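Every protein chain but one is kept in place in this view of the complex.
Chain naming follows the written order as A and B, and within any one chain the residues start at number 1.
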Amino acid sequence: MTVTKTETLPVRSGDDVVRVRQRVRALAIEIGLGLVDQTKIVTAASELARNTLDYGGGGDVRIEIVQAGMRKGLRLTFEDHGPGIADIEQAMTDRFTTGRGMGLGLGGAKRLSNEFHIESTPGSGTRVTIARWK
Amino acid sequence: MKTDGAEVLTRTLTEDEAAILDAWNTSLREGSSLQSGRIREAELKTQAKAVFGQLQDALGAGGLDADGTGFVPLRESLADISRSRAIQGFTPTDTANFVFSLKEPIFEALKRASGTDATSLAAGIWAAGKVLDRLGLQTMEVFLASREEVIGRQGQEIAELSTPVVRLWDGILALPLIGTLDSARTGVVMENLLQAIVDEEAEIAIIDITGVPTVDTLVAQHLLKTVAAARLMGADCIVSGIRPQIAQTMVHLGVELNVVSKATLADAFAVALRRTGRKVVRQQASTEGRG
Partner (left out) sequence: MDRIPILKLGGVLIVTIQVDMHDRLALALEEDLTAMIARTGARGVLLEISALEIVDSFIGRMLVSIAAVSRVLDAETVVAGMRPAVAITLVELGLELTGIRTALNVERGMALIQARISEEDDGHGSDRDRHED
């Protein structure tokens, strides 16, 4: 798998969340994702960006265009240095929320992506990676 | 002293360029790709010349490692060529022969250049074989990948064609599903139906599954998702044509299809008409005729 394009955006305010959505949309169009897939990855990005902001105290997102063979995909890595998640399994459960929103953030983002990966260390931060393939 | 095959090869390619290209072109011309009329001779010649030049550059820069960075431009040109060959419908043999037919002219040239020096000839042939075999394989990989892409696209097109959304009445759509539903196809079905709901401003959509042989948990889930999405858009779905065996299987699987369902498309249509405030009435004449 090769990375053909990388961009990093801050996730520190509500306006950043909107900017992340817009960039993800633009890059999803660039790699030729269909309308439904675009909407899914943008929505997943919005959920994760809000998580990063609300629970992680802000952070960054790395947006990459990746290629494996002839397939192109979009990979997003959200990273924060917040309190981390002690029980990832519990956090993945729907309706589990410690803040506003509907508690669908992580589980929802997973269902909207082809790949989902989360690492978190309590006390030092969380990193969530998702990918959607064409 | 060990003879450097790469050096022998590079030297021969430079010194004997004209003869090798000539022989290669002849061999390409005689190959079947030209006979099939899919490509013109001039185009084949231009491709051969470009590839040959890049092969010289690559050998000069990167030695014999066909996977190395020196070979990037050459690999890309070859990839483009095999991709277009795949789309134009060339056979795998024709595509692979584009590279492999370069072997003979090069071996001939090496023979001419080496004369009686068997060590140098062997080293040169080994080097040429190594590079060309690798390039040939790469060409095939790209060729196959492109074919798969073509097949994938056709699959997508078939999926789209096989799921017609028909308008039964003003504001009432029907989607007669036929054949096995996998998740890729149901995805397309779902999108088509929802788009048709918007285009036709349809309040009610009937999903008829009379022609669907089996409904497993996954298919049931997809149906439910479609119904839920339609509801979010402001339209109602009715599922019709659930065959008795399917109904049994679903119950055994514990699949709950929590939607309005009717035995036949006709029943579903009647419900749809009633909900949109319409009624089918038998004309007086024919009623009398029966009585």
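FYI, a contact is a pair of C-beta atoms (placed from the backbone, for glycine too) under 8 Å apart; a residue touches a chain by one contact, two chains touch by 3 or more.
Remember, it's a predicted structure, so these values are computed and weren't measured experimentally.
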item	value
Contacting the left-out chain in the complete assembly, out of B:R167, B:K225 or B:R274	B:K225
Sole residue of A:V3, A:V18 or A:I88 that reaches the chain not shown, by the stated touch rule	A:V18
Contacting the left-out chain in the complete assembly, out of B:D80, B:E148 or B:E201	B:E201
Touching residues on chain A - with respect to the absent chain	14-15, 17-18, 21-22, 25, 35-36, 38-40, 42-43, 46-47, 50, 94, 100-105, 107-108, 111-112
Chain B residues touching the omitted chain (full complex)	190-191, 194-195, 197-198, 201-203, 225, 228-235
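Here is the rule we go by: only the chains that are shown with their structure count from here on.
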item	value
Length of the line joining the C-alpha centres of chain A and chain B, rounded to whole Å	29
Residue ranges of chain A in contact with chain B within the complex	36, 69-70
Contacting residues of chain B [partner chain A, same complex]	145-146, 148-149, 187, 191
